[in-house]
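I have placed the structure first, in the form of structure tokens, so that the comments after it can refer back to it.
With one protein chain held back, the other chains of the complex are shown just where they sit.
This part shows chain A:
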Amino acid sequence: MTTVTAVTGNTEDANNPYALSHLDSLESEAVHIFREVAGEFERPVILFSGGKDSIVMLHLALKAFAPAAVPFSLLHVDTGHNFPEVLDYRDRTVERHGLRLHVASVQDFIDRGELRERPDGTRNPLQTVPLLDAIDKNRFDAVFGGGRRDEEKARAKERVFSLRDEFGGWDPRRQRPELWQLYNGKHSPGEHVRVFPLSNWTELDVWQYIAREKIELPAIYYAHEREVFARSGMWLSPGEWGGPKDDESLETRQVRYRTVGDMSCTGAVDSDADTIEAVIAEIAVSRLTERGATRADDKMSEAAMEDRKREGYF
């Protein structure tokens, strides 16, 4: 069986003193993208959720500008249903690197009556409005996202520099051709550019890089005992967001998270992978994508991601 673990090298390349490993190639490319944005935009911001992709993005930005500080602030779109471990991680990271954090709160919009809670209780689709509001109010002109093309088929079509109109919308038919490494960041007032430095990374690349660079993650990425209940084929965590219902019962299981998002739609997977080595080994043989395994919002329709992106989502 052909596995996706890359453990043996191409001899010819390995003997070439100028060969770069695939992780070095991806790192070099991502750093180039960060520096292009720093050179061409006035007010860039990094979307930071405390999830592994945004953590890797921040790590790359720190390396790109060392020994100077990262010339960007962070923006977190807080659904109000975040894992407490992740919020704690977020705050410690901001503190440690002396960064500035903007928080766009879904709860605030609901409290003010500008957003309405959905009947299913999930708040992930509600993030778009506070995100676009924060971009507008802070006049951000470049917004880094941790999206990867391997995540989802609509994302597979997205450019590294993705122009968004004044409504934040993405029009796949109007994308600029992206040629060589010549990223075109030109935009009109009111428009902004979403930038995806991890476009060419896969989930496995991200984990290998985290291991190589010894990057700390929120503990919920590793196997731990947790009270969960089953809904729509996923293990969800109980919380004030509205779970479990009367007919759903809690049980204690050994689980971990492959993605981190809104608690109402991010499921845990059964796992005893409690170290990064074990996590990588588990992903390498998994027959499910991370979104397929743990994200309810992508299952809403065949084009759920494309539709949300057209609205301004990442």
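One rule holds for everything that comes next: a residue touches a chain if its C-beta (ideal position, glycine included) is under 8 Å from a C-beta of that chain, and two chains touch if they have at least 3 such contacts; residues count from 1.
In the analysis below, contacts and distances are computed from a predicted model.
K.L.:
Considering the UniProt annotation of the chain absent from this complex, which name among "sulfate adenylyltransferase", "Pyruvate dehydrogenase E1 component subunit beta", "Iron-sulfur cluster-binding protein" or "Sugar ABC transporter permease" applies?
P.N.:
Missing chain, UniProt protein name: "sulfate adenylyltransferase".
K.L.:
Give the residue, chosen from A:Asp53, A:Asp78 or A:Asp150, that touches the chain omitted from the document.
P.N.:
Once the missing chain is taken into account, the touching residue is A:Asp150.
K.L.:
In terms of residues, what is the contact footprint of the unshown chain on chain A?
P.N.:
Interface residues of chain A facing the absent chain: 1-10, 12-14, 16, 18-29, 31-32, 35-36, 38-39, 63-69, 149-150, 152-154, 156-157, 163, 172-173, 175-182, 184, 186-188, 199-200, 202, 204, 208, 211-212, 275-281, 284, 286-289, 292-293, 302-303, 306.
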